[in-house]
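Every protein chain of the complex appears in place save one, which is left out.
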Amino acid sequence: MNFPVLSIVVFTPMVAAVLILLMPANKRNETRSLALAAATIALILSAWVYIQYLVNGMTGYQFVEEYTWLPALGMNLIFGVDGMSAPLVLLTGIVMFTGVCISWGIDDAHAPTGIQDRPREFFAFLFILASGVFGVFASLDLFMLFFFYEIAVFPMYLLIAIWGWVKTREYAAMKLTLYLFIGSVVALVGALALYYQAGFNSFDMRLLETANFSEAFQVKWFLPVFFGFAVLGGIWPFHNWSPDGHVAAPTAVSMFHAGVLMKLGAFAALRVGVMLLPQGAQHWSWLIMTCAGIAVVYGAFIAFVQPDLKYIIGFSSVSHMGLVMLGISTLNRNGLMGAGVQMFSHGVMTALFFAVVGMIYDRSHTRQIPELGGMIKPLPWAGIGFIIGGLVSMGMPGFSGFVAEFPIFMGVWGRQWLVAVIAAISIVITAAYIMLAIRKVFFAEMPANLEGHISPLTFLDKVAIGLLCSLMIGIGLFPSLMVPMVQTGVDNILRLLGGV
Amino acid sequence: MNSLAPILPEILILTLGIIILILDPFLKTEDRRSLGWLTAGGLLLTVIVSLLIARPAEPVSVLGGMLRFDWLGFLFKMLFLVGAAVTALFLMDVEKLNRRGEAYVLLLASVLGMNLMASSANLVMLYLAIETTSIPLYVLAGFLRSDDKSTEAGFKYMLFGALTSAVMLFGFSLLFGFTNTTDIYALSSLPKSLFLGVVFLLIVGLGFKVSIVPFHFWAPDVYEGAPTPVTGFLSTVSKAAGFSVVLRLFMVAFRFEAADWSIIFAVLSAVTMTLGNLLAIGQKNIKRMLAYSSIAHAGYAMIGVAAIYMSDAALSPLGVTSVIFYLIAYIITNLLAFGIVMAFFRVSGSDEIPAYNGLSRRHPWLAFAMLIAFLSLAGMPPFGGFIAKILVFAAAIKVNLTWLAVIGILNSSIGLYYYLIVLKHVYLNRDEATENLPLLITRPYAIALMVLVIGVILIGTLFAPWFNLAGTGALNLF
Partner (left out) sequence: MEFIFTHLLSLILFIPALTGLVIVFLPKDQIKLIRWTALLASLIPFAFSIVLWINFQPDVNGYQFVEKYSWYAAIGSSLHLGVDGLSLTMVLLTTLLTPLALLASFNISDRIKAYMMLFLFLETGMLGVFMAVDLLIFFVFWEIGLVPMYFLINQWGSANRNYASLKFMIYTMGGSLGLLLAIQLLGVLFGTFDLVVVTEKWNSASGLLLGFPIETVKAVIFWAFVVAFAIKVPVWPFHTWLPDAHTEAPTAGSMILAGVLLKLGAYGFLRLVLPLYPVQAEHYAGALAFLATAAIVFGAFAAYGQTDFKRLVAYSSVNHMGFVLLGIAAAAKAAGTLDATIALNGAVLQMFNHGLSAAGMFFLVGVIYERTHTRNLNDFGGLFPLVPVYGGILIFTSMASLGMPGLNGFISEFLVVRGSWPILTVYTAIAMLGLLFTGAYVLKGIKNVLHGPLNEQWAHGEHKLTEINTREIMVMVPLMALILIIGIWPAWILDVINKAMMALF
């Protein structure tokens, strides 16, 4: 464990981005190969981190690396993972890898798919984004967390505005960026207040956990900090950026966005809000539970009436992230554990959904459900993948969605039964819209204008789908591969809550 | 030699100026452009020599109490010299300017004045220094006689400058009248009512220099009309000089009234940020937009000034440190921004924002430099602007000026909006007509831009050395 694996994981994408930018603009295949190689390295390293954490006793913060940065103010580069962040590091590696696979596309002049225009810049910005995300998950220093959090904001603007869906990309990109920026700086103010109040002259979060702020301070500052970060997690009523952002973004960016970025918000809200201000969390948990509950049901209802397949998935993300927030708001064992697993499960699932939607859109140039049909024949892998994703989203046992949602509901029962009942209704609605979408898009008759225009999936597309499906099934059948790890992270949180 | 060490940089600048004046008539017109290389090189040499043999030790008043030789002043001086060197490189490609030796000499004269501003310990010296700085700048702003806008810029600048200097001088005279000394380090405290009146007068003058609201009216027109490298110089180095005076004057002369002037600066800062950002939103001309953005940035830096006062017993060094750091980051970033505007103008002849459509396809590297510059202005990591903003906000929260920090962050969001709009034009929009035309950047520009880009990234990532330097300088005031 002397090998500084976490810093390498965090910086590899950034280095790769610089290298990619140095490639000549016309060497498209080389650029893409370089991107794929970097993504593979990141995936292998993040998987290695996860497995090592799994087999090495799963206690506390591991892979800790410390580098001084600005000692005068107590800002340092401190890397480390615990039970909650290790799965998320793995998730980032997975989504990055599959995102690159999906973006490779087909270079057919008549029916191109994937990223065709300026792939060099695209992958460079995507990797800067990835570095930011890795950095947040792996950081144990509050300033460092912010630094990487903000790095993850601006590439989103460029990625969506330049390569996104022409109709709404400018609007969606600006809205998304401003929302996320405002949320993050509000949380910044809170974090700085925390830093000064603690009086340690250090941003080290392990130290700040012991700070023992007064209850009044915690109650005052919990909301700005939590909601500031939770904006990125898509918490109602600050979720409005999310559906438009998801839909306007190009496929790999949507995968990243819904699959990882929203988890960034939830994770930071948990790490900084709940763990450093536990009394504040307990004081305000009712509010978070209410907002999350609304998000769960509202997201499902709105998804039900969408005619655009990508908007369905977008609103479904709002609903499922609501479940994560719901789990966090319970502040008990089951809820937190479920939230941790749901972050991973939903991340994989939604990456799969957006990947499939992207594959369909690239070939058929429409996402309107009435205009689609019969996709199972030319794209069987996509169909099976979407079906599996749909089952996960419904919480069907045997898949990771069930492993995640069941404890969340149990946790909510323990706190507020009414919310559990209301949220459970969303399950039926989810089943309805997913099954209807599947039936129409994949099994109904294919419209005449699409006949013969649907080119098959590439090998990399299939690799991506296969990887994502096997993860969802694997965790579903063998929860012991992830749940105990998340549990150790949860135990740490509970210790901080209980010490109150 | 030791007695000259405090003013070694100034002596060297003067020497350089004289050399250029002498060389100028002997060179052929086409070759006069190389005077730019000489200026830049000479300035850099000055920096190196000063760093080697003329570093300050303990703060001490020299030259009969006219100057204060300390790290604060020294740091600012070096900053000004670097900024001027970059500006000299930029000047080399302004058609009507680059072959006139006087332009470079005027630049050097202005820098000389700024150096003296930064280390003035006497009111008279201070006034002299301010005038020495400003008058060459009036000329430089209006240098392009055939361009109406430039002439207007120069004239406007001169009028405003003269007026505000006079008001400030009046303030100085009042100060002398009530305390019977012009030595800044010997000024004793004034009665409250008088203090407010005097401070108001001083702020008129200094506010003009720093272009905060409500003394900012000259800035958009002057910035737009002046030759772009001059604009760059004005908006960065000149502003920093103003701040150096503010810091020294208020921290030394008015130390005991800190509670009062920090509120004044806080309000000024809030108003400046907000107005600057709001007015920048609708701008179509990039130089005007950057002008308003500069006004806003003065506001952000001002937060640090307001964040000095913690309690009657304690003043926060972080406040001063954050201002200095902000200025360092801001100078580098804004020079980069104006440099890019200049490079683009040379080829396209336009400063309108829509003219930048498709720049990313035409010249990816220039577009990338623009990305870095604007994101740093917006306060995004891993660029210097991010750290700078964090530091001023941290300073504000430390002294319980949380409301000011909140206004700051809201303004940052507005700023992000209009910076992103520009980047949108660069990266998203396309202009088929110009996209495939080459965009030549001359050697001096390329070097300058590259150095600045590296600087912005360096200040944003490995910021500890800069912070420590700023901190050392700050401590000189305590």
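In order of appearance the chains are A and B, and numbering begins at 1 in each one.
The rule is short, and it goes like this: contacts are C-beta pairs under 8 Å (C-beta built on N, C-alpha and C of every residue); 3 or more make two chains touch, one makes a residue touch a chain.
Keep in mind it's a predicted model, so treat the numbers as computed, not measured.
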Q | Touching partners, among the displayed chains, of the absent chain | A | A
Q.
So one chain is hidden, and I want to know which residue out of A:Gly414, A:Pro456 or A:Gly474 touches that hidden chain in the complete assembly.
A. A:Gly414
Q. In the full complex, which of A:Gly74, A:Gly299 or A:Pro479 touches the chain missing from this view?
A. A:Pro479
Q.
Please identify which residue in A:Leu19, A:Ile41, A:Leu207 or A:Ala431 touches the non-displayed chain.
A. A:Ala431
Q | Missing-chain contacts mapped onto chain A | A | 334, 337, 391, 396-398, 402-403, 406-407, 409-410, 413-415, 417, 420-421, 424, 427-428, 431-432, 435-436, 439, 443, 479-480, 483-484, 487
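Just so it is clear, only the chains that are shown with their structure count from here on.
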Q: Report the inter-chain centroid distance for chain A and chain B in whole angstrom, where each centroid is the mean of the CA atoms.
A: 42
Q: Could you please specify the touching residues of chain B with respect to chain A in the complex?
A: 360-361, 364, 368, 375, 378, 380-382, 386, 390, 393-394, 397-398, 402, 405-406, 409-410, 412-413, 416-417, 420, 423-424, 427-428, 463-464, 467-468, 471
Q | chain B partner contacts - residues on chain A that touch it in the complex | A | 21, 25, 68-73, 118, 121, 143, 146-148, 150-151, 153-154, 157-158, 161-162, 169-170, 174, 177-178, 181-182, 185-186, 188-189, 192-193, 195-196
